[in-house]
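Only one protein chain is missing from this complex, and each of the others stays in its spot.
The first chain written gets the first letter, and so on, giving A, B and C; residue counts start at 1 in each chain.
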Amino acid sequence: MVFPHHPARPDGASPSAKAAQELADRTQELTHRLARPTTADRDRRRQWDDTLLTALCDPTGPHLAGLLVPQSLGGAGLTATQTCHILDTLGEGSRDPGLGLALTVHTALATVPLRALGTTAQRERYLPRMASGEWLGALSLRQTQSTASPPTITARPAPERPGGWILHGRADLVALGPQAHHFLVIAEHDDTTRTAFVIDRDTPRLHVHSTDQAAMPTCPWATLQLDDCLVLPDAVLGTVRGAATETEPLLATLDWIFTSAPWLGIMRALTHDALAAAGTRTLFGTPLAHGQSTRFALADIATRGELAAGLLHHAAAQFDADGRPSRRDAAAARLFTVTAARAVTQDAARLIGPAAADGDHLVERAHRDALFFASTGGGTDVLHPVIAASLLGSGRP
Amino acid sequence: MVFPHHPARPDGASPSAKAAQELADRTQELTHRLARPTTADRDRRRQWDDTLLTALCDPTGPHLAGLLVPQSLGGAGLTATQTCHILDTLGEGSRDPGLGLALTVHTALATVPLRALGTTAQRERYLPRMASGEWLGALSLRQTQSTASPPTITARPAPERPGGWILHGRADLVALGPQAHHFLVIAEHDDTTRTAFVIDRDTPRLHVHSTDQAAMPTCPWATLQLDDCLVLPDAVLGTVRGAATETEPLLATLDWIFTSAPWLGIMRALTHDALAAAGTRTLFGTPLAHGQSTRFALADIATRGELAAGLLHHAAAQFDADGRPSRRDAAAARLFTVTAARAVTQDAARLIGPAAADGDHLVERAHRDALFFASTGGGTDVLHPVIAASLLGSGRP
Amino acid sequence: MNTHHTFPGIAARAARTDATGSIPPENWQDLKDSGYLRLFHPPHLGGTGADAATQVQAMEALARACSGTYWSATVSALLCAKLISTYGDERHHRLIRPLLTGDRLAAFAIVEPAAGSDPATYRTTVRPTGNGYTVNGEKSRITNAPNADLAVTLARRDKPADDTGPDWCLAFVDLNQPGVRRYDIPHMGLRGMPWGGIVYTDAHIDESDVIPLPFTELAEGMTWGWLLVSIAAVATAESALTASVRHARRRISFGRPLAHMEGVQAQLADSRTHIDAARLLAHRGAAERVAGASARDLIGMLKIYATEMSVQVTARAVQIHGATGVTQGHEVERHYRDAQMNVIGAFATNRLREQIAEHLGLGPAVYRPFDWLTPTGLTHDPVSLDGLTTG
Partner (left out) sequence: MNTHHTFPGIAARAARTDATGSIPPENWQDLKDSGYLRLFHPPHLGGTGADAATQVQAMEALARACSGTYWSATVSALLCAKLISTYGDERHHRLIRPLLTGDRLAAFAIVEPAAGSDPATYRTTVRPTGNGYTVNGEKSRITNAPNADLAVTLARRDKPADDTGPDWCLAFVDLNQPGVRRYDIPHMGLRGMPWGGIVYTDAHIDESDVIPLPFTELAEGMTWGWLLVSIAAVATAESALTASVRHARRRISFGRPLAHMEGVQAQLADSRTHIDAARLLAHRGAAERVAGASARDLIGMLKIYATEMSVQVTARAVQIHGATGVTQGHEVERHYRDAQMNVIGAFATNRLREQIAEHLGLGPAVYRPFDWLTPTGLTHDPVSLDGLTTG
């Protein structure tokens, strides 16, 4: 038993609890069967597997593309907490942080803003096809922390199309970009206000350049380039110039919570590997498992996993029922999970030892990807002031 | 200025101080000119560059192969402290932890045992050719911590050659193995005593298998396989069954000190990159350099570098003049340097940000290689008891 | 029960409680009036049977008001009463009720002078007499030892040869009798909490108050103690953070409030996050436990994390306060001293790590003498470059 007390499963009284557990079970079965055997190879070859995606998104299978789409629009209609649990299962089953990120970007980061802020027309156009996995949504991980980093895409009114906009600029780190049907983009106006747009890939003068990235190579990466693209009014998501109070806080919170969720599973997989190594490796003539430093490290690994899960589930639950989503709790959950992922990776690496000849090298991949994970979502330079502002106030005294 | 107070250069009064500084200057020049421009590419292609090696080993150039070989045997005859300084320069100049490791294995780990424990014949046969770089020496990084890990190579008396030995077994993680002319090997007798051998590559039934390793790919790696190899008495290094008091403590100490030295340079290079990023990246509309968390991180990075250098130079100096080499001080220096290398890498990564598009990606390579560095030399599981034993005594009370 | 679970009087007296090293009688009156002591037990034992969330909130509120008072009251009304109700039976309800009314105070007498968490070193022994039992031995570093009325005492059983029962027992010992001597031990933190030793010299115990018990079963009851200390740690950290936020908003340095400095913000944000993590785990653990599960590993993890976290948070608070934070009588100076007490209190943290590791599947702890360097070459200093042996 790895984590003796898994965070409470979705409440048994919830109408979809049984359905959610079924999806989790299917996710576990399918990732074990299809994703996990190929993970190390996909990682080495920086390869995206469309067949795998199709199987994971299949509405009669795990339905991972539609977890957060309402049932009325063809989705699974899960709660945020249930979705976290399934993304956690995906991470553990696939042992693939890149796959976890790619699916999370589509399922949560690209989907929820459309569901929460889209017009009825937008919801009806995009969400059913996103739920089935037919259309994938993508966005730049640099656009999930509002304007902490300088905006790189501008919007100006289209001279000949009232209500239309000309978008210009580039955004890199577009997760799932090469596979995407459409992009969620935030653009800055000349008065520094910002508007969110959903832009289809076939928009003229929109270019998608596949890029290489050292970390998370099983997630396809791209740079999105907009060369004075004309977009029509129906591409605006939410209110014109309203991104700062609508899409931006939502995206930040979604990133902090949901892209962390697969790491709970990755940490559990690492714990599993570390336990196995502790039982087989010897040092000074005795099994590692007999050594206090091994035992302490494993106790701390398990403890960190429990604590991270507690914070993440708490932050996710605020999206559900009568909860009030809280940027502070989401930021705290991300901050803790990042630190935990690093510490767990480091401790597991110590137990597993240098250059294990066999296995899928999860510890080395996770170590590489954890550095990237830590630097996204704004990193501590964004998370710290967000949390501190909740204690101190954020403006002039 | 990165580290405002570089650890004291070799004492100006030493006869070879000027020569040592010249070698350091040549190392800096050559690594900047030849190694550094190709580092990222060699890393990606897992490539060893013989031309580069030849240039670095050239006795009229940096003479890196012969730093610790006495001048009478064709070497540069440097002190251990001076050698650390040059390996540090190599790390900073090349920005290549793998190259640093490969050269350190030859120059210190394979060379010093022959110098200190070899017979006159062994010294005269090997050291001049090792000093020129004509012959490279290699060994398994699993054999540098005595029998902390289970021995994998056995020795039994050769039935038909008095004084000869039959060696059998495998050792992986042989740094520089594919390029080596000979190997330093420790083999266990059936009474668990151990003998050190120097075995030439052309020994019958000795096989060298090149291997792939995720970390430090610019260092060539191999598994050494001995299928009942017959070795003659002149292959014994030091006393038969004497490895536990001769070669083993020496190898452990050499590993702890010298393979750490290039990391001082790597840390300085990372500090340089982090300072550059702090001056160019902006966050919340101001340069990173204005932020307290950036400033604190850089102050701590610089402080860790100073502290690690102080411990390493202190441990190395004990090999020189009237010093008494101390396994404890060497282990403490390694322990500190490992922790510092990790912390500096992590802090630098935060300042440099995710997925920098340009540059040689030192921070990502160093992050990967630091994990490997931490797991070699026995890791904390060996370093802690060695240091503790010096305080507590190591036997039954 | 005050629904806000706040203890303004106890909080106002906290600095004085620390300075004088004793809990004022008004605190006990406030505790009785608040209903705090009754929260943890069902009505048939004289309790009010609050739900888990209420229990945790009340504990944190009292610990924030005054950590020394919290320890003393909660050791008696929660830990000792749970030990009695878990291992005793109806005959012992008479012992529980006065603990919940606050008329009597209990101590959990487990540790002995020779060592900490290691029962092999414990010597206190219970022997049958014609008329019940006597107990002899010394217990040390025990909360409430100086003034408790009752000690739930762990002791060895002096067994007849044919007794195949457990080697250990819990004895419920009346401390107000001639065979009992008590002493104080001055301590760094939690100064208001009574702490000291109990020396038993042929002290009498009624036959029904000796409960034979395998030592391993005791962890079940002690888990309440880990929860107790964890919530103390969370509360002390929260108090230190609250003081730090207040100070950061008020204190002007280099022309602006500390609150405007990113370094201070980072410290506050880390503290906020780490406290939240511990508190959420405390609520989960308490909920499972109040619902009847053991939650032993979960609460063990909590104890490890919360107590060490609290030391870090209070140290940060001292640093944010600068020199004012080390002035005696300042709130954070007290929290800093209190926090370290929780780490070493209740059960050695590393013993808990061992327990959790065992339950993860590593098997029981295996000790061997520290001789593992001896067969290696790692006990020798090396020769120098030219082979001169220097060792």
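Keep in mind that, in the parts below, contacts are C-beta pairs under 8 Å (C-beta built on N, C-alpha and C of every residue); 3 or more make two chains touch, one makes a residue touch a chain.
Bear in mind that the values here come from a model prediction, so they are computed numbers and not experimental data.
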Visible chains in contact with the missing one: A, B, C
Omitted-chain contact residue, chosen from A:Gln145, A:Thr345 or A:Thr376: A:Gln145
Option touching the unshown chain, where C:Lys32, C:Arg97, C:Arg127 or C:Arg141 are the choices: C:Arg141
Chain C residues that touch the omitted chain in the full complex: 111, 114-118, 120-121, 141, 185-189, 251-256, 259-261, 263, 265, 311, 315, 318-319, 322-329, 333, 336-337, 340-341, 343-345, 348-350, 353, 365, 367-370
Interface residues of chain A (partner: the chain not displayed): 68, 80, 112, 115-117, 145-148, 192, 243-250, 252-254, 291-293, 296, 319-320, 323-327, 382, 385-386, 389, 392, 394-397
Interface with the undisplayed chain - residues on chain B: 1-2, 4-5, 7-8, 271, 275, 278-279, 284-286, 289-290, 292, 294-296, 298-300, 302-303, 306-308, 310-311, 314, 328-329, 331-332, 335-336, 380, 383-388, 390-393, 397
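Keep in mind that, in the parts below, only the chains that are shown with their structure count from here on.
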By count of C-beta pairs in contact, the leading pair of chains: A-C
Chain at maximum distance from chain B, centres defined as averaged CA atoms: C
Chain closest to the assembly centre - both centres taken as Cα means: A
Whole-Å separation of chain centres (CA-atom averages), chain B against chain C: 48
Inter-centroid spacing, chain C versus chain A (mean Cα positions, whole Å): 40
For chain C, residues contacting two or more additional chains: 262, 266, 372-373, 375-376
Residue numbers of chain B (touch at least two other chains): 147-148, 291, 293, 382, 385
